[in-house]
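One structure, as structure tokens, below. Some questions next.
Note that one protein chain is taken out, while the other chains of the complex remain in position.
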Amino acid sequence: MSTDLIELSATDLACERGGRLVFSGLNFAVSAGEALVVTGRNGAGKSTLLRLIAGLLRKSGGRLDLTGGAAGADEATTAEQSHYLGHLDAVKPALSVGENLRFWTTYLGAPRGAPIRPALEAVDLAQLSDLPAAYLSAGQRRRLSIARLVAVPRPLWLLDEPTSALDTQSQDRLAALMRNHRSRGGMIVAAAHGPIGLDDPRELKLGAVT
Amino acid sequence: MSTDLIELSATDLACERGGRLVFSGLNFAVSAGEALVVTGRNGAGKSTLLRLIAGLLRKSGGRLDLTGGAAGADEATTAEQSHYLGHLDAVKPALSVGENLRFWTTYLGAPRGAPIRPALEAVDLAQLSDLPAAYLSAGQRRRLSIARLVAVPRPLWLLDEPTSALDTQSQDRLAALMRNHRSRGGMIVAAAHGPIGLDDPRELKLGAVT
Amino acid sequence: MAVIDLANPTRFLTLVNRVLPWLAGATALVFAYGLYRVGGAPDDYQQGATVKIMYLHVPGAWLGMMAWGVMTVAALGTLVWRHPLADVAGKAAAPVGAAFTFICLVTGALWGRPMWGTYWVWDARLTSVLVLFLLYLGMLALYWTAEDPNRSARAAAILALVGAVNIPIIKFSVDWWNTLHQPASVVRMGGAAIDASILVPLLIMALAFTLLFFTLHFAAMRNEILRRRVRSMRMMQARGA
Amino acid sequence: MTAFLALLGRDMRLAVRVGGGALMGALFYFTVVAMMPFAIGPDLNLLARIGSAILWLGALLASLLALDRLFATDHDDGSLDLLMMGAMPLELAVAAKAIAHWLTTALPLIVITPVLGLMLNIEMSAMGWVALTLLAGTPALTFIGLIGAALAVTLRRGGLLLAVLVLPLTVPVLIFGVAAANAAIIGPAPFGPPFTILCALSLASFVIGPFAAAAALRQGLE
Amino acid sequence: MTAFLALLGRDMRLAVRVGGGALMGALFYFTVVAMMPFAIGPDLNLLARIGSAILWLGALLASLLALDRLFATDHDDGSLDLLMMGAMPLELAVAAKAIAHWLTTALPLIVITPVLGLMLNIEMSAMGWVALTLLAGTPALTFIGLIGAALAVTLRRGGLLLAVLVLPLTVPVLIFGVAAANAAIIGPAPFGPPFTILCALSLASFVIGPFAAAAALRQGLE
Partner (left out) sequence: MSLGPHADFIIASYAVTALVVVALIGWIAADYAAQRRVLGDLEQRGVTRRSQRGKDHKALGDTP
């Protein structure tokens, strides 16, 4: 991972979904080692914001820049510098746990043949490496999804309610992973309804619009 | 709702999934007004147990009885006396909020024409009654799903991580609904990774398999 | 009112509200006059009175094809300029174009029976109109299936463009297909030159159909704008709760 | 009964709402039948000769393929779980869904059949009879397909699996359907016997289909 | 390139695993073609005459219907989001998926064609040519269908919608495919010209398909 000074900043950001403005005039900045927690009521636009940063939605106004590091300034590059952990786990039931992780590692740009075992160990799934992913429980699938973040180094993590479905032990493990990521200059933007184990995060409260 | 003395009891219960024993030798009992929280690590079998009680999985050994009330002793009847709130919300986007709830209310056995408005009010969705459910956010859909529990009285609620996706306000409202349900002699079996707002619940800790 | 003002749906709505009655009135008038001229037009020396079907058939064909052209332009507007009115224009054109194509098909079939002895032959021209109709049906199915108008607009724009590229290819392949298998066994209306006594009523009817198309198109666009308004208001309502 | 009607009503409403599948079967039927002459060639005599076969093949494919997601949508959004927890026997629930599906998918298909008959050079007077054979035979297709739809959802596979499983079972319906239609169009065989058999097949599958489908769904509990 | 191969490999592996769709297209093709004689009747001359039409119709339907969930599965489980976040252009990712699909679905279908030809009374010597037309033409079907698959997933619909959208666009492929096959089986028209056009259609759709499909997926971002 590039440990250059890197910063994600949004200026007057706006997003429209289904012809409606979900939020507008949003300003924030996250720099290397920082974490931003996005909170707000149901429907406030937390998931929308994360998908926007991930390049999975188009902004309808404002600027969103990832500066420094290996990143340029356009959206496509922001997407390529980010990991997105959404509600869906991108796990194929027909492939084994190891195959699933290896595919994403290769596809997302880790050097071919890079070992995936450390990442599986980081989420405590190493013994299940050969098990078809169909047999995983909700939380295990989620952990497999988290292993991706570890296996392919990318500076920005976008986490949408990352602790849902995780047991306490796994939550602690995730917290440790996030701490480690930040200590190496990574950034985190997470949506959450409660604490998710981040140390002194900055908070962005999206207003419930009535 | 029948307020007779009613009890759900499991003796030496076992369940197998995908050829692997998920749990066995499980014993517990829940009686009127009580709540049981099922905890355990990811993959411990919490969801499995709830689906088993709901009649959506077959047990591979032991007994599971719902006695008293209007219930007989066979599984089918347990299913008919229970509400199951799983990870999926059973909400049709093409129908309006009201139509969705009315359908389930009628189908699950409330008298035809029974009002659904109180239930919608209980989850704070009454103003959205005519809105197509496609417009709802994750949390709102979940609340619509919870409205079902209120609209059709059934003594046993099976809740699988019911607070996920709910904002704090909605979590409080759910807690109140559960308290009310218990005060009227209802029972709750819930799977959770953290507190979900139940007053002095009994706990069943499922052993971690992996 | 400058063209740029039309970019604003509300302005457009005001314009439509003002223009639509006049457009409708003009349509009715031209139709009445056209039908009067049709009534007075002479019979064809070969086809007899059935040539009267032509006054519906040919404008139907023209407008059916033109509507896809409108959709193609609208598609470019949607994809390239992301113009909200382009979405609306494309969506509103589809059912109207399908209806005109349908008129062409039905009147052609009704003409074919007395002229050729059968309602339908797999002649190249007929067949390519049929395929155009199938493409319209696909387009309508696409609009019908999508719950979210923004989503369907872009998907439909892509389909309209792909269809526009494909229509000439289909036409060409159908020509080839038909000549390959079966020499034309059907007699089409002879004589390249159409007499003015037939041509003038035809052109008047074509004008009437064109006016009708735009009347319906504008009205449908207005509906669509209102529908989106309802949608966004409902969205507001959802977020209020 | 209330639950039965509620489910029937819901499924029909879903089918006719925006995004619903009501007309998709009829559209597919129209398109496929209209496409077949492109392959077979524009010879009107040949088309008339195999016209009823083309119509029946189109109806068969449209009926089966439209069944594709009959249970899958309910499975994917969790509705199926709740349908199983109702007091009404699953057999009835399954039957309600199938009836709603037939009404919204097969019926429109039958309505547009005469138009297609014209294109295939089938005589107007015979078209009514052909439509009648479809009216008598499509319930069999829907209710046999039902079994496939239930199997497909328990196997978590959609699409072609259903068709592959079910097509062989529909051979009798196809044979007697085409026989009855041909009897009406070209004769000389009588219309009655194959038509009677067709009705019998529909009735039988009306009974067997829901039971088999419900059994498949129950077995698929996982 | 690594990413391209990884995706190609994953999709092929998924297709051949239990529950994968690899042979489903070929099975459907086999079943549909085998069913047609039941509808058309056992007249061997007639069957030989329209044999290539039957084979091509079967291949058309199998190719398009099998595409149904090409993007839908990736969309539903969130993979599509991640595929878009890779460094590889989406056009290439789409092409990789299409190629994997063609290899696992269309290729087996072509392999079993000779067997079906026997059932349709097509001469052995001509069967090679018919299979060759399918080899040249099915890529066009897959890559045109790709656009439909992408449109269907952005609309969150599967099944028949894709077929209804795409079937009219495949008319040229069908016409020239059957023309080339007929030239090989019955003559007297030369095989060359329609076959060349068929190849040209495949090449053109090979270029247009991924671009249009990627555009559809990007436009569908919501």
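Remarks
We call the chains A, B, C, D and E, going by the order they appear; numbering starts again at 1 in every chain.
Throughout what follows, contacts are C-beta pairs under 8 Å (C-beta built on N, C-alpha and C of every residue); 3 or more make two chains touch, one makes a residue touch a chain.
The structure displayed is predicted, hence computed values, not measured ones.
Summary of contacts with the chain left out: across C:T72, C:T107, C:T127 or C:T145, the touching residue is C:T107. Touch with the hidden chain on the side of chain C covers residues 7-10, 39-40, 43, 48-50, 52-53, 56-57, 60, 84, 87-88, 95-96, 99, 102-103, 106-107, 110-111, 113-114, 212, 216, 219-220, 222-223, 225-234, 236-237, 240.
The definition used in the following text is that only the chains that are shown with their structure count from here on.
Ranking every chain by how far its Cα centroid lies from the centroid of chain C, the top place goes to B. By C-beta contact pairs, the most connected chain pair is D-E. Rounded to whole angstrom, the centroid-to-centroid distance between chain C and chain E, based on C-alpha atoms, equals 31 Å.
Per-chain Cα centroids separate chain A from chain C by 48 Å.
Along chain B, residues 17-18, 87, 93-94, 135-137, 140 each make contact with two or more other chains. In chain E, 19, 76, 157, 161, 164, 167-168, 171, 175, 222 are the positions where the chain touches two or more neighbouring chains simultaneously.
Touching chain pairs in this entry, ordered by label, are A-B, A-C, A-E, B-C, B-D, C-D, C-E, D-E. Of all the residues in chain D, the ones that touch chain C in their complex are 18-19, 23-24, 27, 30-31, 34, 37-38, 41-44, 47, 118-119, 121. Considering their complex, residues 19, 21, 24-25, 27-28, 31-32, 35-36, 38-41, 46, 49-50, 53-54, 56-57, 60-62, 65-66, 68-69, 76, 157-161, 163-164, 167-168, 171, 174-175, 178 of chain E touch chain D. Across the complex, chain A meets chain B through its residues 18, 40-43, 47, 87, 127-128, 134-140, 142-143, 161, 164-171, 193-194.
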